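A single protein chain has been omitted from the complex, and every remaining protein chain is retained in its original position.
Letters A and B mark the chains in the order given here, with residues in each chain numbered from 1 onward.
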């Protein structure tokens, strides 16, 4: 038997963060919180989140289990919750349903069979550069880039972080010098190109959750985007595969 | 000659309340106010409103008459009125037009022939249960139900009021115990099922007009929804036919 009470905003963040990649996801109800790892069908983007039990108002779980969720269903009932509402979730293995309550309203959500849902493995990556930057700045650069292209190149060296997007005729660039970043660790120049649509979705989620985001970057390598919310009790990590630059 | 001045919000409420059922309606300009009764073409929903002359800033009417109105036209001119604007309406039988003035702007609306528009008769209903409840609560339950189904069952007994909607796999329920209702009169359990789309439209109108709504309910019988606004000088009653539950 799992039972949790949590602020609507917190659980919405997790559901929305996962829903940009997949429609259905497997969540692990652990003794110390709820975990999820999912890769999108095209194997381009991946999420790895930890929703620690301390993010909940109340958290009770005697036995670890996995549940398969149609994310649209959970979004449906969360839509009626205001920012200050507490969402109550109950799961009993034998019933095979997640019962979600917001105020006087209860939705009994039938769950998906998790036996067909593979575990997602997080690749081990050696990403030499780490940039901590204002989420809002990344968001602005992405908006400007979306007007001209469908990909964007992230570049870091020891002095600055850059985002460059090239269209057929126009170029959009953002340069942030080291002193305007929260932090920059980068020994030698690294550069990778990414699909804008995935990056844009990920940054929108990050922006709703945290003022800053940590970017780990390599050369023609996946990027790791990580941020926290709920006083650090929610941790979300995205991995995004690079696009190979045609020369 | 009919002449009336009324707050834009009040007349908008009446027009919107009728427009969820029909495009054209017959209104009766009476000595003591404006009345309207209309049933939708499918004979599922019905409205019966009274807009008493006391709801008007000024009201002058020497002779009772009926006018047929294309509601879109009236909505068109009301769209330019702000919440605090006063709308002036003039009707002279011999001209056959309703003249509506908002600030400096006048729209002369040609009227419809009422000779083909039948009078709507209100069926006499014996509805044993009466529930007075916060409109907002009903609205929330309907929003949650809309995600899974196209119908909803209203249930009352002596202790509580319930709304239950069943989809193919999921269930949405709202239970309000007697102590959370404004009032509950119900000797024995009653239960009827209704189409969600009509109920949703009606509750949206009620929600814009009043914090509370009175629900009269029976067993597999139409429901009566009634509410007031403008200090009680506007009374709106909806009747909604039940759906027969397949067993």
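Going forward, a contact is a pair of C-beta atoms (placed from the backbone, for glycine too) under 8 Å apart; a residue touches a chain by one contact, two chains touch by 3 or more.
These figures come from a predicted structure and were not determined experimentally.
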For this session: Taking the full complex into account, find the residue in A:40, A:173 or A:228 that is in contact with the omitted chain.
Result: A:173
Problem set entry | Given B:92, B:106 or B:183, the one touching the chain that is not displayed | B:106
For this session: Check the options A:17, A:34 or A:141 and report the residue that touches the missing chain.
Result: A:141
Problem set entry | Where the missing chain touches subunit B, by residue | 73, 76-77, 79-80, 102-110
Seminar exercise, completed: Where subunit A meets the left-out chain, the residues are 137, 140-141, 143-144, 147-148, 169-176, 180
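The working rule: only the chains that are shown with their structure count from here on.
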For this session: Calculate how many whole Å lie between the centre of subunit A and the centre of subunit B, each centre taken as the average of the chain's C-alpha atoms.
Result: 45
